[in-house]
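A protein chain is absent from this complex, but the other protein chains hold their places.
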Amino acid sequence: MAAVTLLSATGITRDFGGLRAVDQVDFELPEGQIRALIGPNGAGKTTFVNLLCGRLAPSAGRIVFAGEDVTRLPAHARIARGMAYTFQITSIFAALSLYDNVALAAQRRLAAGEGLGAAVAAALGRVGLAGRADQTAGDLSYGHQRLLEIAMGLAQRPRLLILDEPTQGLSDAEIEDFIALIRSVARDATILLIEHNMDVVMTLAERITVMDFGAVLAEGTPGEIKADRAVRIAYLGG
Amino acid sequence: MSGATRKGVVLHLGVVALLAGLQFVLPAYHHGNLARVMVLASFALGYNVMFGYTGLLSLGHAMFFAAGLYGMGLAMRHLGLPALPALALGVLCGAALAALVGLLALRTAGVAFMIVTLMFAQTGYLTILYFGAFTRGDEGFVIPRAARRIGALDLSEPTTRYFAALLLLGLCLFATLALVRSSTGRVLIAIRENEDRARMLGYDVFRYKLLAMVISGAMAGAAGAAYGLLFGYVGATFASVQYSIFPLLWVLLGGAGTVLGPLVGTLFMFYLIDLSSGFTSAYMLIAGVALVLLTLFAPRGLMGLVRARLVPWLP
Partner (left out) sequence: MDFGPYLLLASMEGAVQAAVLALMALGLSLVFGVMRVVNIAHGEFFMLGAVLAWWFTSLVGGHPAFGFALALIGAPLIVGLVAVAADLLVLKRLDYDPERTIVATIGLLYIIQQLALEFYGPDARPVAAPFSWRIDLPWFGYSGYKLFVIAAAVVIMLGVWALLTRTRIGLVMRATQFDSETAQAFGIPVGRVYTMVFGLGAMLAALAAVLIVPIQQAHYLMGGDPLLLSFIVVIIGGLGSLRGTVVAAVLIGMSDGIISVFFSPTLAKILATLLVALVLVYRPTGLFGTRTA
């Protein structure tokens, strides 16, 4: 099956004052792929995905999502078209219950709240938080808050799920569950993963994009990236 | 969830029934006061939709109350509109002004939003004074008894007035309850808690804030129009800064983000000021002390404390 392009970015650039954080990046993501985005700290990864989902406006360039030019669309409109973004720094509604957190993610696509309870239960169940719906989100442990964040991503049933450092602060056992979870999610969504944990990247990703100094340094399969000299020098430390 | 919803509905029905029952036992002075409190509490309920649930702190809510009051009053005085359509016009004026102000003010946030709303309200107040030929400025005008009728109901008659005020309060109470239990209400609360996250779940935050503001303005306008109709007076004082501070004070005292809080806060503060005005002309001192103490020691207000300590399901 020839892969359809879900998301493409051409010439994406972003300046902060005199500093160019993202420089002329071309990026293409086919539907159904698990893509990892790696690079050293300050390489511009988070800025780049923030440009993709609309939290930041690009200084130049064009973004097409599902065949539509979304460059000028505000973040909420892009999310409504099927992107989902989970935050690097856990960003949940700490004062609300788990139910309300996930319901907020799910209710937008459900007409008149129909089947909302079931959708929330399903999303919580998939991340292993079933039965905790009435707890207050802020009372959860850090690892569980990360899982809730992912449940909120799932509940949106996105076409593209952007995960910004999802395994940060998780234990080894939790990371294994996470890998299995992402594999199952990938059956009906495209995944863009910013990740520092190389084991997670090499296990999950079908293709890897490497960024450095705001530009794309290399792109390829995990095997190709491992073999790439430039990547090793810039990033993996030789 | 539905158990808590039912408990909430029963509780609020109970409060309305209690207020209806009080009508028969209260002495005339408190009877009149309570009618006044119920109308003002409707104003506070509207304020609560914006401040308590959506997290938008306005310092200019008097302009929406005044929009209702003058929308109703001027239409009756200059156009000879009967009471009921004038009341509807008042609600509409409150909502429309809120939409207009919201379109501009909601481009700002936090402190700037507070000051922008304060300035717009001040503009409104001064405009009322400037067009004194129509509005009779500071002095205001009286709506004659004969005009304050809806069908066979004489709104100036104390019992009718009391039940009209209760009807308004009941409508605003249950509208708030329905709103906060709805998915829209959930989004408003989400915006209060974490605006960026709400946006990144795909919600057009600006539109939801504007909606909250229009609902809030409509309630404030309804309260203003009802106040004028029930008590027969329209004056610029109701557009002054003080009447922007009052709903904030009432809601803070009663508990922001609780459905009953605004009523409790209004009742409490009304009587505190009423009692202290018997001793001194500096009765607003109470309001000042209350504001400082509340922000320092009880930012959740009375019903917020009740919810935290005793009744976790309190809406």
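When the chains are written out, they are named A and B in that same order, and each has its own residue count from 1.
One rule holds in what follows: contacts are C-beta pairs under 8 Å (C-beta built on N, C-alpha and C of every residue); 3 or more make two chains touch, one makes a residue touch a chain.
Bear in mind the structure is a predicted one, so any value in this text is a computation, not a measurement.
Of the chains on view, those touched by the hidden chain across the whole complex are B. Across the entire complex, the residue among B:248, B:263 or B:314 in touch with the chain not shown is B:248.
In the complete complex, the residue from B:72, B:87, B:105 or B:263 that touches the missing chain is B:105.
Touching the chain that is not shown, out of B:84, B:126, B:167 or B:311: B:126 (per the contact rule at the top).
Set against the missing chain, the residues B:49, B:287 or B:306 yield one that touches it, B:287.
Of the residues in subunit B, those that touch the hidden partner chain are 57, 59, 104-105, 107-108, 110-112, 114-116, 119-120, 122-123, 126-127, 129-130, 241, 245, 248, 252, 280-285, 287-296, 299.
We take it that only the chains that are shown with their structure count from here on.
If you average the CA atoms of subunit A and of subunit B, the two centres end up 43 Å from each other.
The part of subunit A that touches subunit B in the complex is made up of residues 53, 55, 74-77, 79-80, 85, 87, 91-96, 99-100, 103-105, 107-108, 113, 116-117, 152, 156. Across the interface of their complex, subunit A is touched by residues 1, 183, 186-187, 189-190, 193-194, 196-205 of subunit B.
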